[in-house]
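One chain of protein is taken out of this complex; the other chains stay put.
Right after this comes chain A.
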Amino acid sequence: MSVDIDTVRRVARLARIAVTEAEAEAMQGELNAILGFVQQLDEVDVSGVEPMTSVTPMTMKKRQDKVTSGNIADDIVANSPATEDHFFMVPKVVE
């Protein structure tokens, strides 16, 4: 499996990473090297093997239906570049 330059551009766009044309070319080589490395796993026959979800057998932890946090609006918006009345403010996005 290898990626072409268009796929590199598309993946960058989906991840919202700005990539110049020169960078895209370099990245295509890097990505293909990584994919080639991972591709070695294809040599193992895993037909009929359940995908592993955990190293140790365990069941998912669950929480009780109790309100245990909240009312920390000051903290929540503390890192926001712009806020008003505890709202985050972001450049306008209208659909």
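Keep this in mind: a contact is a pair of C-beta atoms (placed from the backbone, for glycine too) under 8 Å apart; a residue touches a chain by one contact, two chains touch by 3 or more; residues count from 1.
Basically, contacts and distances are computed from a predicted model.
Per the UniProt record, the absent chain's protein name among "ABC-2 type transport system permease protein", "Methylamine dehydrogenase heavy chain", "ABC transporter ATP-binding protein" or "Aspartyl/glutamyl-tRNA(Asn/Gln) amidotransferase subunit B" is "Aspartyl/glutamyl-tRNA(Asn/Gln) amidotransferase subunit B".
Contact between chain A and the unshown chain involves residues 10, 13-14, 16, 53-54, 58-73, 75-77, 82, 84-95.
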